[in-house]
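Mind having a look at this structure? Questions to follow.
Here the complex is missing a single protein chain, while all its other protein chains stay put.
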Amino acid sequence: MVPRYSRPDMTAIWTPEARFRIWFEIEAHATEALADLGIVPKSAAKALWDWWATNPAIDVAAIDAIEAVTKHDVIAFLTWVAEQVGDEARFMHQGMTSSDVLDTCLSVQLVRASDILLADLDALLAAIKTRAYEHKMTPTIGRSHGIHAEPVTFGLKLAGAYAEFARCKARLVAARADIATCAVSGAVGTFANIDPAVEAHVAAKLGLTVEPASTQVIPRDRHAMYFATLGVIASSIERLAIEVRHLQRTEVLEAEEYFSPGQKGSSAMPHKRNPVLTENLTGLARMVRSAVVPALENVALWHERDISHSSVERYIAPDATITLDFALARLTGVIDKLLVYPARMQKNLDKMGGLVHSQRVLLALTQAGVSREDSYRLVQRNAMKVWESDGELSLLELLKADADVTAALSVAEIEDKFDLGYHLKHVDTIFSRVFGA
Amino acid sequence: MVPRYSRPDMTAIWTPEARFRIWFEIEAHATEALADLGIVPKSAAKALWDWWATNPAIDVAAIDAIEAVTKHDVIAFLTWVAEQVGDEARFMHQGMTSSDVLDTCLSVQLVRASDILLADLDALLAAIKTRAYEHKMTPTIGRSHGIHAEPVTFGLKLAGAYAEFARCKARLVAARADIATCAVSGAVGTFANIDPAVEAHVAAKLGLTVEPASTQVIPRDRHAMYFATLGVIASSIERLAIEVRHLQRTEVLEAEEYFSPGQKGSSAMPHKRNPVLTENLTGLARMVRSAVVPALENVALWHERDISHSSVERYIAPDATITLDFALARLTGVIDKLLVYPARMQKNLDKMGGLVHSQRVLLALTQAGVSREDSYRLVQRNAMKVWESDGELSLLELLKADADVTAALSVAEIEDKFDLGYHLKHVDTIFSRVFGA
Amino acid sequence: MVPRYSRPDMTAIWTPEARFRIWFEIEAHATEALADLGIVPKSAAKALWDWWATNPAIDVAAIDAIEAVTKHDVIAFLTWVAEQVGDEARFMHQGMTSSDVLDTCLSVQLVRASDILLADLDALLAAIKTRAYEHKMTPTIGRSHGIHAEPVTFGLKLAGAYAEFARCKARLVAARADIATCAVSGAVGTFANIDPAVEAHVAAKLGLTVEPASTQVIPRDRHAMYFATLGVIASSIERLAIEVRHLQRTEVLEAEEYFSPGQKGSSAMPHKRNPVLTENLTGLARMVRSAVVPALENVALWHERDISHSSVERYIAPDATITLDFALARLTGVIDKLLVYPARMQKNLDKMGGLVHSQRVLLALTQAGVSREDSYRLVQRNAMKVWESDGELSLLELLKADADVTAALSVAEIEDKFDLGYHLKHVDTIFSRVFGA
Partner (left out) sequence: MVPRYSRPDMTAIWTPEARFRIWFEIEAHATEALADLGIVPKSAAKALWDWWATNPAIDVAAIDAIEAVTKHDVIAFLTWVAEQVGDEARFMHQGMTSSDVLDTCLSVQLVRASDILLADLDALLAAIKTRAYEHKMTPTIGRSHGIHAEPVTFGLKLAGAYAEFARCKARLVAARADIATCAVSGAVGTFANIDPAVEAHVAAKLGLTVEPASTQVIPRDRHAMYFATLGVIASSIERLAIEVRHLQRTEVLEAEEYFSPGQKGSSAMPHKRNPVLTENLTGLARMVRSAVVPALENVALWHERDISHSSVERYIAPDATITLDFALARLTGVIDKLLVYPARMQKNLDKMGGLVHSQRVLLALTQAGVSREDSYRLVQRNAMKVWESDGELSLLELLKADADVTAALSVAEIEDKFDLGYHLKHVDTIFSRVFGA
């Protein structure tokens, strides 16, 4: 966890205190279920919840001190709780194994992390949608291979991003369900010492489903799928970040990360506004993705479990969720406040002197009866002049001045081929696909 | 693609001929839609389909020869088709861009690959289920950290695997839907030169959905999610493969990959039966996973598209699907024919002389009124003797011979604590969760 | 292996025939050493080499047919050789294990592959050096964050690339040494059945060192290091490829991948020259890198060996070397024939109207006694005019026309601050560091 790439709500999920609070809830719910089954006294569960109702502070240092002696985190925690609650606490944890607590806790943490990430995605989607509608009909050049191709609108670029992050959200919903399971099944998952009803109760109370077949641990294919999904989302962040970085290049400058007017006046080199947020997002995307491979390697635990996954998760569970949360929020800010320059987009569109329309003219000449070869020759001889002028000459003007062309097409017909509306006539179609009717 | 790790049905999807066949279908369906819109003659579509009805062979060499001249694969293909079909073929591809064909074709190929993989998963699930029920109540030691823990059944191990691959199947169904989209939207995805109705028609005919916002290409987050999902499935394969490898170790030998009786007699070292299939699966899992990172790196194409993804997909699309198909089938064969040795499982269970039951005895002594400290001392002094005997002594026999123990517990009570049934009483619960009622 | 990304010399290393030839050499050299030790007759080695001297064709199909029966590739090969050579061949392979042949063969193949790759790097370095000197003093704008910063030369860009690929070469030399080892040590590496002198002889003949401690197999940390090194080289390829892609962007256009004059005339859209080679290299770099993780996962074989590495290497050894060879050659071609546009570089340099020089003016004003605040204000008010003009106005002209500025600095002094020579005075220093005196 790198503090500068962290936000407090997500970070709070991964604190020792938050973990201990979840542990308590798991233990207390389990004790309650044990009491319902008549295995422990009802007073035991009541004592736990009564203490909890006092909203007690968790003394992490005290628990750590006990762990330093017992060398066992869950026992240290139980000991500390017993010190607070008193004798009734001895009924806690009966028939359970530490992993029942640890793994179910991780599920709760990942679910909470997912809920923050889903809210992040909603905020990002909202920001993208607002800007997409704002620039729904703002023409800009579409580029394939970095080279001018045909016109699109800036809104279309953002509509594509919206559709992509909407997919990311759906994937995260599925991944959240994948890790939202609860295991309270004992040493090797057989319920030898604990009734399955306890697991069902804990699961219901925590908003989880029961793990159908745990083996002391919840199977790690679930977590692998979860982190793989975060990796895909990170890659989509990278894509949009790189789009902004490209648009902000000195020679392109169709959009810029926000800078305040104060910032604007602060430099003798007013052009030196660097897309540092989106460059940063490019790096953060790499980091979120870096969790994917170790998560995949974590799946093949030996037999009923080994503990090799644990150290990996101590890193990647906080790091990947905290970093992704930060990245989504940063990207939302970038999009929300992005400075968009339609005039420059138009200037770039015009940069090629109208060459992007050459194919429509070619087709029109052919349809007007000029042979394919002649049509091609007519367009090409004018196109080359435009190209060699490095954008100084205009294809439209040259064609209108070319008698061989005007012999086949009227000026109005020629001008019609340079109509951006031709390219933008289905923007509505795409918007309604992406954003709904 | 490595031939020895390939099966013909999956490999067939990725041949040039298969690709050209799909290209034809896309083009012909598109021409049909164009004809319906009145943009091209109905006769054009008819000519294409009439020719197709003759079940023509695809002359890959001829198409390659044309491509060697035109340097463009789609044009080469169209030229060859035109040579076969005649003049009406000139209406093909109108308003389309090459990527409309290439990307939609890739979707079709990945859908077909997914269907084979789903069938593979069904076969694997069936094999696991059969063996799980066969060994539903076959006791075996559960191991955490590679160390004996408490009893489970061999059927429970397989039930866990079944649940895991059932999740894999659900994930693949979702991933299949993610890549089952069709783009026929022109140079930068604006439908400038082609009506969206054409895309809708092609999609419907090919069993795809329309891509809501393509940009010449179908966005690569879809493919990233797809290959990430294959990577998760591969990791689950690795997990089960490693379980088999462990079980086949000389010292464990609870199960073995199948060998025919003929093979059995073929060596002077009858113990040297190596789990080469599952070792191989371990390696193949690494290979399928190796597609994940490049697929994630493919997402961030520049602007409306660059072509950096293309070379990556030429490798990973065939390799990952072909290898995973092979691996799933190989694993199915391993499970289907796995030699399972219940007697050896029992022998291993007994190996610790009953130490796995020591905790139940400890609890029983406490419940019988012996102090916690004394109970512990009583159990421990016998347990240590068992342990030091390296499995020669039996904890049950020692306890029954320990007067301090029998003072608190009857022989019947002691024996009851060594009852495997205690551990296996919820096998039904788990089976019904995994396999349904 | 994807044929279109393969070159024949590298591909030839990985054919079955090449493999069998290396196997033969290993076996024949080993037999020779065994004969020197008096363990087998000298005539046995002679018979093998006599046959080899006839330059016999390797009948791969025949060997495969034998393998289909024996289920063992090395035995099949030995059987076939025995059929060719006759009775003396029975002394081959004595005391050896299959892995002695397979692993040593892989070493030979990787050494040969390395030699091709080293030659590729030499060719690339030569191409870069030539172009670097050609454009040693061609001014171009240096960019940080994609934004104009200060002037460099195009030669400096290439000098940096040269230094980077020179490092890559040194790394590959080290990686080659890492995998250039020979193991002929028997079933578990103890030389129980074969004298270490045989290994020493085979190693010497094949240009390898002896593996100090093999365990049936050569340890896979060597191969992991090898493929990791290829991954680093691939990333350097990606870096230079992305530089070219950026330079070819429509708005930048300072360089372009080569196109023949014929190609030039072939399109009505003369600007639509796509950097498809370097985009392709970007993708190929991802593929070469994808070998790194499985190679790292291959290291931890179980005990003296398991065979999980084998399937991985069947893919990555050919794929990574063939792809990298192709990529290096393609990049060499790109650099060798790169179209460089110094005039456009100058135009882009001038694009900001001289703003890149503003800091030098600021410093000069301060040094001329103007207060820091006033200096800043003077520069800024002119810089902002330039910036708002989108490159139409010139900072130099504005400053010369600003009386407050000329009160402190003479026109000559102002002009001096716009001298590119100031930025380029250490080009020689850097070139001599990179290319030597």
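Going in written order, the chains are labelled A, B and C, and every chain counts its residues from 1.
Please note the rule applied: a residue touches a chain if its C-beta (ideal position, glycine included) is under 8 Å from a C-beta of that chain, and two chains touch if they have at least 3 such contacts.
This one's a predicted model, so the numbers in the text were calculated from it and none came from an experiment.
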item	value
Residue in contact with the excluded chain [from B:H246, B:R330 or B:K417]	B:H246
Contact partner of the left-out chain, one of B:A255, B:L355 or B:L396	B:L355
Touch with the omitted chain, as defined above, among A:R143, A:R245, A:H271 or A:H423	A:R245
Residue among C:M96, C:C168 or C:A408 that touches the chain left out of view	C:C168
Absent chain, residues of chain A that touch it	1-2, 4-5, 245, 274, 276, 279-280, 282-284, 286-287, 289-291, 293-294, 297-298, 302, 306-312, 314-316, 319
Contacts of chain C with the absent chain, listed as residue ranges	142-146, 149-152, 156, 159-160, 162-164, 167-168, 171, 174, 178, 186-192, 196, 210, 212-216, 219, 221-222, 224-225, 228-229, 231-232, 234-236, 238-239, 241-243, 246, 285, 289, 292-293, 296-297, 299-307, 422-427, 429-430, 433-434
In chain B, positions touching the absent partner	141, 143-149, 245-246, 248-252, 265, 267-276, 279, 293, 297, 344, 347-348, 351-352, 355-356, 358-359, 362, 376, 379-380, 383-384, 387, 390
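As a working rule, only the chains that are shown with their structure count from here on.
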item	value
Chain pair whose interface holds the most contacting C-beta pairs	A-B
Chain A and chain C: spacing of chain centres that average the CA atoms, whole Å	33
Between chain C and chain B, distance of the C-alpha-averaged centres to the nearest whole Å	34
Chain A and chain B: spacing of chain centres that average the CA atoms, whole Å	26
Residues of chain A touching at least two other chains	143-146, 149, 246, 293, 297
